[in-house]
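All protein chains of the complex are present and in place, except for one that has been dropped.
Naming follows writing order (A, B, C and D), and every chain is counted from residue 1.
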Amino acid sequence: MALLKVEGLGKSYTADKKILKNISFEIKAGELVSIIGPSGAGKSTLLRCINRMVEFNEGKIIFNNQEVGNLNKKELRHLRANIGMVFQHYNLVPRLTVIENVLHGRFGYKTTMQGLLGRYTEKEKAAAFHLLEKMGIHEHAYKRCDQLSGGQQQRVGICRALIQEPKLILCDEPIASLDPNSSKIIMDLLKSISTEMGITCLVNLHQVDVAQYYSDRIIGLNKGEIVFNGNSTELHEDNINRIYGTKTEDLITS
Amino acid sequence: MALLKVEGLGKSYTADKKILKNISFEIKAGELVSIIGPSGAGKSTLLRCINRMVEFNEGKIIFNNQEVGNLNKKELRHLRANIGMVFQHYNLVPRLTVIENVLHGRFGYKTTMQGLLGRYTEKEKAAAFHLLEKMGIHEHAYKRCDQLSGGQQQRVGICRALIQEPKLILCDEPIASLDPNSSKIIMDLLKSISTEMGITCLVNLHQVDVAQYYSDRIIGLNKGEIVFNGNSTELHEDNINRIYGTKTEDLITS
Amino acid sequence: DDVIKMVWYPNESGQDMKSSRDEIGRMVSEATGKEVEHQLTTDYSIAIETLVNNNADLAFTGAQAYVEANKRNDAVRTIAVKTGESGTLDDAMYYSWLAVNKDEQDKFKENGEFSLDKIADTRFSFVSNSSTSGFKVPAASIIDHFSQQDEYADLTEVDLMESGTLFSQVLFGNSHQGSAVNLLSGNADVAAFCDTCVEDYVELADGEENTEGAVYTVKEGAAEPFNTVEGKEFTLMNATPVLNEPFVVNMDVIGQEDFEKVQEVLTSVEFANNEKIFAPEGSDQNALFTKSGDERLLPVEDEWYDPIREMAN
Amino acid sequence: MNEKTMRKSRWQTVIFLLIIITLTYLSSIITSFSFADGLATIPEALGWMTSNLMVTGESLDKLPNILEKLAETTFMSIAATTIAAVVSLFLGVLGSKTTKVNNFLSVFARFIASVSRNIPVVAWSLVLLISFGQNSVTGFLALFVGTVGFLTRAFIESIDEASQSSVEALTATGATYFQIVGKAVIPQCLPQMISWVLFMVETNIRNATLVGILTGTGIGYTFDMYYKMLDYNAVALVTLTIVITVIMVDLISNYVRKVIL
């Protein structure tokens, strides 16, 4: 049974231009799937439709047997609590400590009052520390986020997503702002999240080689349409050209 | 004859800690030399001593047969006009156009009045355009700098340094804020500047692989001391460990 | 409620009047058995509106302010007024002066007599546009005089407040002393102010008090702001009697019972003999009033102020 | 940082809040202020406003005169702000960390700014009024002084914030001090500065009411005149014209700000 099922998804911000056209795919639990495609192809939009950060116009998204499009406000919060999200620019609250930022991931499970008072259970705090340790940044737990390097901040972002205990993590270009070194660390972490923790990861990427190396499956998007959907080993130069409409060399750098 | 000669250079910001200790090296005209070393090793400080953005305490720096330490105010301006500088964060004036930013490189040759009135000769303007074209960003000449991507901004920074008609360009981590793609473009440009235009480049770098790939020679700095100075082909794992005090794998990624 | 709120105008709000204020408060408090709360403000309109809008019981106002307040709320009524030296209401008045510098007085004369015609196009200093003797009274006589000429037929009070209509420049001294200093320091050619307000600083040099042509000199060693104009002399071109300022109450707030009690104490002999309120003549003590004869407070009815009321219209 | 210091910062927040609450309490005691009483009067205040502060046909007769004074005030505010901006530009450049010539001048500039900002405009008006008399120049000077204080501080902050990196870059090209200030610092901070200047024009028109009352000039004088005559209809009209002017200036400056920033 698929964890996530997208059927005939269509989205347009303005009446005159369709950003996503008839997108359909399925993702099984525990898979790491990459979405690649040129800038403006609609990768971010697609990701955001899944947790309804963006409202879509056509089609259906079924996550965990729930139809995403029909949820009311409360159910939507619940859905989002079940889906973690990781951003290119980490989107942490810079003035707060690492541990506080991680704990923000628990908001989806809290009433307004609990959240306002900053009441986290000891169990939650311990879990947060455990995650930080797993990501190798527990020693920075009490530092302010803006004192961390990019790669460290992204790991905090991942912790924040993981503490939600999500079934799915959406990553919108998680390594685009990172140096190669940190990129590797982050991708390795995402990989282990999907294989070891069994959490599904859907990752937008710009680097074809990274996508090929890490993903189980790759979805290629061009102008809002899926032009490739298959195992990463099946992605060859002609497919890449279909996706990007250019030659590969220009895109990959050492 | 060496273009730049550093002899027994010592520098401390505070009385209790020496940042640079007895640094000596020579650089020939047209070389591309990288300085590598861990954070806080003193790379930036060393670079800044050369054009006296930072005053040094001990030793001598001889640039183009002039002793840098003894210059008066006017001579110092002249020295700086002869040495271009490129920064990690580009340090452009964000609200001005690309072409204006490039032309700022001519201030060293102008009287205060000429500079204030913004009097640039037609020749200078034409030269600026020529450089922008060479860097492939002439189509953005009239755009505001803050509308450009990081890589493009760094190319403007390089143009600003080049229009000084310098004998030496100092680059302080020119690619640390850039994505791999843009990094490659910038490093290729620096390489061609040194080989084709014969301008000496002294570059601070964090990435050992990049340094090895591009430089003629590498200077390794650790805690303010030179621990390696040789051809990039001579840089092996043991040297790298001496420089960084860690194993290489962690540092180099695909 | 059991508090009597008494509003004081800026003129009486200074520290030098504090002992008088406190004494009046004490006496009213004893008579009524209620606490008296003094309210001081630097803003004239706020003072009036406080009384009019039932936020105060008692006030000591100018005649003009009383008329305004009574017009806006007829619960505002007079309770007592200070008499003249005679101890009756007959001379319960002071004077609004129009003065010019002595050296320049001839410019304002026609055939040896002072003429209001001559003040057109001069620099004129009032006290403030809310002052009875420093604005309302002189303005009324000026308008009265000029509106008979075609050129100035529609002259209004507002015109007098603005430079360039009747006067080449209009100044406001913001106090009687200020207005007088405007004249003496040469910033104004003609000034309006009242006699009692400057009596500490000037003395009669020639002529009869409060009459046209009387000359006054600034005393040697006069206090600020007169210290810069010591020895200067000015001549009255006009002196108009103005009815004394009343104590007033808001009947809706104070109530008939307290009204009577307060009136009794204000008009009592002890009140008139209290040196903290009526300073004996010649003493250097500051008080609300000075006593040179049989001055005291007497009850007064609203109609007594009709002359002022008529003048305003 | 460890857990202890984090706890400490929690405590700091609590203590900070406690201090604020205590100070609020003390303040209300000193001034015998009761917030509840205050709140209770708001309906009455609105009632009074609607019954008294109404523009009537009669008061409209006064409009030409009011507009003339308003124009005087607007011009006065603009002139005071613009000239103050020029002075503040110099003080700002001297006072900023990145562009200071030396420490003495920097402290001096900041000191001037602080003094002129902190002496209340009331005090300035009164002092100036005594010597300059009732005319536009008095109002102009009173506004000018306060504006210099405020703008200098704002300019110093803009310069500090914006220009560190480009100053460094231009120094490295061998540019002179004036070239750096004129070609890197000012172009970079100019939009921010103009934005502050526009803000001050608006503020000054509003302040001109107070200054006008104190110095007897411009719309403030007109306001005060009708106000003291208890002619609230005219007061309402004056206020309305001020409101419209301020909102217009605000709209214009918002537009300009949007385009230039």
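FYI, a residue touches a chain if its C-beta (ideal position, glycine included) is under 8 Å from a C-beta of that chain, and two chains touch if they have at least 3 such contacts.
FYI, contacts and distances are computed from a predicted model.
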{"item": "Among \"Heme exporter protein B\", \"Class III extradiol dioxygenase subunit beta\", \"ABC transporter permease subunit\" or \"Acyl-CoA dehydrogenase\", UniProt-listed name of the chain not shown", "value": "\"ABC transporter permease subunit\""}
{"item": "Contact set of the excluded chain (shown chains only)", "value": "A, B, C, D"}
{"item": "Hidden-chain contact residue, picked from the options C:Asn101, C:Gln177, C:Thr240 or C:Gln263", "value": "C:Gln177"}
{"item": "Absent-chain contact - pick from A:Gly40, A:Pro94 or A:Gly245", "value": "A:Pro94"}
{"item": "Sole residue of D:Thr147, D:Gln188 or D:Thr209 that reaches the chain not shown, by the stated touch rule", "value": "D:Thr209"}
{"item": "Options D:Ile112, D:Leu151, D:Val197 or D:Leu237, residue touching the unrepresented chain", "value": "D:Val197"}
{"item": "Chain not shown, touching residues in subunit A", "value": "51, 53, 76-85, 87, 89-96, 100, 104-110, 112, 115-116, 118, 143-144, 146-147, 157, 160-161, 164, 170"}
{"item": "Sites on subunit B contacted by the missing partner chain, in the whole complex", "value": "97, 99-100, 103, 118, 120, 122, 125-126, 129, 133, 138-139, 141-144"}
{"item": "Subunit D residues touching the omitted chain (full complex)", "value": "12, 16, 20, 23-24, 26-28, 30-35, 37-38, 41-42, 44-45, 47-49, 53, 71-72, 75-76, 78-79, 81-83, 114-115, 117-123, 126-128, 130-137, 140, 190-191, 194, 197-198, 201, 206, 209-210, 213, 217, 223, 227, 235, 239, 242-244, 246-247, 250, 256, 259-260"}
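The working rule: only the chains that are shown with their structure count from here on.
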{"item": "Copies subunit A and subunit B - rotation angle from C-alpha fit, nearest 5 degrees", "value": "180"}
{"item": "Longest centre-to-centre distance from subunit A, chain (CA-based)", "value": "C"}
{"item": "Winner on C-beta contact pairs when C-D is weighed against B-D", "value": "B-D"}
{"item": "Distance between chain centroids, defined by C-alpha means - subunit C, subunit D (Å)", "value": "38"}
{"item": "Distance between the centres, which are taken as Cα means, of subunit B and subunit A, whole angstrom", "value": "38"}
{"item": "Distance from the mean Cα position of subunit D to that of subunit B, given in whole angstrom", "value": "45"}
{"item": "Residues of subunit A touching at least two other chains", "value": "none"}
{"item": "Touching residues (chain side subunit D, partner subunit C) in the complex", "value": "48, 62, 65, 133-134, 216, 225, 227-230"}
{"item": "Subunit D-facing residues of subunit C, complex", "value": "44-45, 48-49, 53, 68, 72, 128-130, 157-158, 161-162, 169, 171-172, 187"}
{"item": "Subunit D-touching residues of subunit B, taken from the complex the two chains share", "value": "51, 53, 76-85, 87, 89, 91-96, 104-110, 112, 115-116, 118, 157, 160-161, 164, 170"}
